[in-house]
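First the structure, which I've put down as structure tokens, then a few questions once you've had a look.
Yeah, one chain of the complex is gone here, protein chain that is, but the others are all in their spots.
Per-chain numbering from 1; labels A and B assigned in written order.
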Amino acid sequence: MSAAPQPAPSATRADPYAPKGLALTLESTGAILLALLWVLPLAYAVWAAFHPAEYTTRFVLTAPLTLDNFTRAWAAAPFARYFLNTFILVTLILTFQIVLGTLAAYALARQDFWGRDVAFVLILAQLMIMPDALIVENYRTLAKVNLIDTIPAIALPYIASAFGIFLLRQTFKTVPKELDDAARVEGASPLQVLMKVYVPLAKPTYVAYGLVSVSYHWNNFLWPLLVTNSVESRPLTVGLQVFSSADQGIDWAVICAATLMTSAPLLVGFLLFQRQFVQSFMRAGIK
Amino acid sequence: MTNRATATIHGWLLLLPAMACLALFTHWPAVASFIESFYSTPKARRPARFIGLENYQQMLADPIFWKALSNNLWFALGTIPTSIALALLMAVWVNDRIAGRTLVRMAYFTPTILPMIAVANIWLFFYTPQYGLLEQITGLFGARSTNWLGSQDTALYAITIVAIWKEAGFFMIFYLAALQAIPPSLGEAAAIEGASRWTFFRRIQFPLLMPTTLFVLINAVINAFRMVDHIVVMTRGGPDNATTLLLYYIYQVGFGFWDTAYAATLTCVLLALLALVAFVQYGWLERRTHYQ
Partner (left out) sequence: MDRREFLGGTAALASATALPGIARAQSTTELSFFYPVAVGGPITKLIDTYAADFEKDNPSIKLKPIYAGTYQETIVKALTAHKSGTPPVLSVLLSTDMFTLIDEEAIVPFDDFIKTDEDKKWLAGFYPGFMENSQTGGKAPNEKKTWGIPFQRSTVVLYWNKDLFKEAGLDPEKPPKTWAEQVEFAQKLTKRDAAGNVTQWGIQIPSSGFPYWLFQGLSTQAGAILANAAGDKTDYANPGVVEALQYWVDLAQKHKVHPPGIVEWGTTPRDFFEKKVAMMWTTTGNLTNVRANAKFPFGVAVLPAGKKPGSPTGGGNFYLSKKATKAEQEAAFKFVRWITTPERAAQWSINTGYVGVTPAAYETEAMKKYVADFPPAIVARDQLSSAVAELSTHENQRVTKALNDGLQAALTGTKAPQKAMEDAQAEAERILKAYR
């Protein structure tokens, strides 16, 4: 609007449209009601996980508390190993996604070269071509290079992410061209410019994208199930499957305990760092 | 000329790692599926042979395909606008200084963190007749018992709601970020002009959120065609295909019937459909972004 450098943080300025009085109360009520509705499955998971199986469907306040379901869930599969595998898996995927994504996004955002638009379209195509639909072909490829039943096999089809490249490209495009030029004048090579100018400025995007990627791959199911055979390579979601036994019917108490157990790191992580995450999304200016 | 050549080499070198992976795990398999759709499914004694458009003809005559397609369109129609509208509403609320803002924001985001394969079982409990949560609540008001997942009239709605629940909080984060990036000076200026809050939202905030809306829209469209985990757990496409979505049907044809050529044909149709929608949207998105 004006030539003023940066808008001051909104906290110090009064937002004339911030609801006050009754409006605020109404809005808070609405927001909290919706939040209650949204958190209901999680709340139920907590209820069922901490109460004996008789109480999974009966909500009696005096129901005794128990940790039995967690003991049973933990004993049902080698979850310690699955946690380790999942941790390795998401780290591996995220690292590669960021490295490959940064390089590609930089090329697309700031290099003007022959075939760039075609390349961009080819990359965007991945947004629509779901890996789930390409399972047979991908399995065949990985079998050829002898990678079936390894953690890299789960990761490989996902390490180039169109979503990530797209986000980073948008972010890099907002970096003032002058900064880039200034660095070049000082004799920096394109890679140095990337590392010194673009990557630091895109930190919020990395954090935001990291959150999205980690929560997706922490929970991905079909593909890991298919390409892994042994305890050494299977992630948590495949371990969760012990509880969806077809013959025995559904035991909600133990499923809920297992769900809480496997999602706990993500839930706690988000709870602790949510301010940083939201700020990252904000500063990433994801549009 | 040489400059341009160097830039091209640099550009492609930077792209190379990502492009190689994409080519290997996305482009080639997709092309292979396209080629496969013109061949018959190889059986042990009958190797695949070229059959032209026969698979496509089979598809046009397949009532389950049409059912899956129409289900999927209704599912998309049910999930996309609702989850985007809810996401926007959530973001506007959480952006204001409401009571318990942090917890509310956390609550909206939980579905993104929980694995669908486990959560679908919890939803199954909500929908269970007689003692399910929904039934216990409606029972208090004396409503009649409903078999939400077991009736053709309600099953698709039931799984649509699960999808909305799963998505809205995820999209909210994007809107929240965009809302906070709108300079407060705009609000002050509008207030001086005497614009009502609704006018401010409609004329200023909403247009400024347009790029976010389009970004979210692309994701919502794609998700509407890729979410099947909860169907596997909750209905397996039943009753009588009432909740069969395209990707679920592809999975069934490919890995249940082992008719890989027909599955490839369906995959191609799905991809073509998505490509059409996404490219139209993308063209739009780029134009809108340049306006800024």
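Definition applied: a residue touches a chain if its C-beta (ideal position, glycine included) is under 8 Å from a C-beta of that chain, and two chains touch if they have at least 3 such contacts.
What you see is a predicted model; the values in this text were computed from it and never measured.
Peer 1: Touch as defined at the start, partner being the missing chain; which of A:43, A:67, A:121 or A:143 qualifies?
Peer 2: The single option touching the absent chain is A:143.
Peer 1: Of B:6, B:70, B:102 or B:152, which residue touches the hidden chain?
Peer 2: B:152
Peer 1: With respect to the chain omitted from the figure, which of B:66, B:206 or B:258 is a touching residue?
Peer 2: B:258
Peer 1: Applying the definition given at the start, please give the residues of chain A touching the unseen chain.
Peer 2: Given the touch definition above, chain A has residues 53-54, 57, 75-78, 135-136, 139-140, 143-144, 146, 148, 225-226, 229-231, 234, 238-239, 241-250, 252 touching the missing chain.
Peer 1: Please identify, in ascending order, the residues of chain B that touch the omitted chain?
Peer 2: 43-45, 64, 124-125, 128-131, 142, 144-145, 147, 149-152, 235-236, 238-242, 252, 255-259
In this section, only the chains that are shown with their structure count from here on.
Peer 1: Averaging only over C-alpha atoms, locate the centres of chain A and chain B and give their separation in whole Å.
Peer 2: 16
Peer 1: Quick one: in the complex, what on chain B touches chain A?
Peer 2: 4, 7-8, 10-12, 14-15, 17-22, 24-30, 32-33, 86, 89-90, 93-94, 96-100, 102-119, 121-126, 131-133, 136, 165, 168-170, 173-174, 176-178, 180-181, 183-191, 197, 200, 211-212, 215, 218, 222, 225-226, 228-229, 233, 247, 250-251, 254-255, 260, 267, 270-271, 274-275, 278, 282, 289
Peer 1: In their complex, what parts of chain A are in touch with chain B?
Peer 2: 1-2, 4, 7-8, 10, 13, 15-19, 24, 27-28, 30-32, 34-36, 38-42, 44-45, 56-57, 59, 99-101, 103-104, 106-108, 111-116, 119, 122-138, 141, 156-157, 159-160, 162, 165, 170, 190, 208, 212, 215, 218-219, 221-222, 236-237, 240-241, 243-244, 250, 252, 255-256, 258-259, 262-263, 266-267, 270-271, 274-275, 277-278, 281-287
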